[in-house]
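Mind having a look at this structure? Questions to follow.
Left out: one protein chain. Kept in place: all the others.
Moving on to chain A:
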């Protein structure tokens, strides 16, 4: 059984398929009027978020509560962290409350790995700097499976600011592990040298975007312009925006949110049936339930067994 989820590299294809199958079985619970399972009753899950996050934090909270865990949200502002307490001291203090799991988001790469060395709790990386966001990648794989079936041989383009995107890194690892071909595309200044080592092909233009089965748009932050990574948002939009003109009718469009309508993606695409952005958010809860289950409950609980494999 896994002890932590720090990186997609912690998961082989079998483990990913097991988590997704479990998530599919939890989807039924989300449809019930009483959305509750007793699986983690009496166990504590701590959300330790050093960065603002609405959807990830609330999604973890809903997932843990649906499994009947007791959830505490801890944010550094207004806490001892604001008084200068180190991450290690904070984690060791919070570990004294005997949490079963600590969900960590932190602005620095590698923070979750360090936290896992300082606590006996299971640690879930909910985003560490530019490094990884493994549950986002799992929910992305889950969403695509629901939409397209197996990912083997599928062509997935990830478009935008690859350099600063933990979602891109985890997605490249997860998509390729599930058999897809991944292309990353964006301005050369926002493609980190060496990214090919993760298994992605690099392109600098959207000329061949039509070859993609899936187009994954990343959020473009305005700071990238002031940091001189790109000359202007206008030029970025002109060359990299995912819009109706560039898309084919059967291409699936994804985005990790929150969306900048009219920047990296046109509003009409967000609202089109091609976009699975809302499905990604919905998948977040069941996938995170499955991860918590995998780490904390395993086969011991009375949760429903996966009814049918979602993966071919």
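Simple rule for what comes next: a residue touches a chain if its C-beta (ideal position, glycine included) is under 8 Å from a C-beta of that chain, and two chains touch if they have at least 3 such contacts; residues count from 1.
Criterion: contacts and distances are computed from a predicted model.
> Which protein name, taken from UniProt, belongs to the chain you can't see among "4Fe-4S dicluster domain-containing protein", "Gluconate 2-dehydrogenase subunit 3 family protein", "LutB/LldF family L-lactate oxidation iron-sulfur protein" or "Dihydroorotase"?
Of the names offered in "4Fe-4S dicluster domain-containing protein", "Gluconate 2-dehydrogenase subunit 3 family protein", "LutB/LldF family L-lactate oxidation iron-sulfur protein" or "Dihydroorotase", the absent chain's UniProt record gives "Dihydroorotase".
> Identify the residue among A:34, A:96 or A:197 that touches the chain left out of the display.
The single option touching the absent chain is A:197.
> Check the options A:87, A:100, A:270 or A:283 and report the residue that touches the missing chain.
The one listed residue touching the chain not shown is A:87.
> Any idea which of A:4, A:131, A:177 or A:255 touches the chain not displayed?
From the options A:4, A:131, A:177 or A:255, the contact with the absent chain belongs to A:131.
> What chain A residues would touch the chain not displayed?
Output for chain A: 86-88, 106, 108-111, 113-114, 128-132, 166, 169, 192-198.
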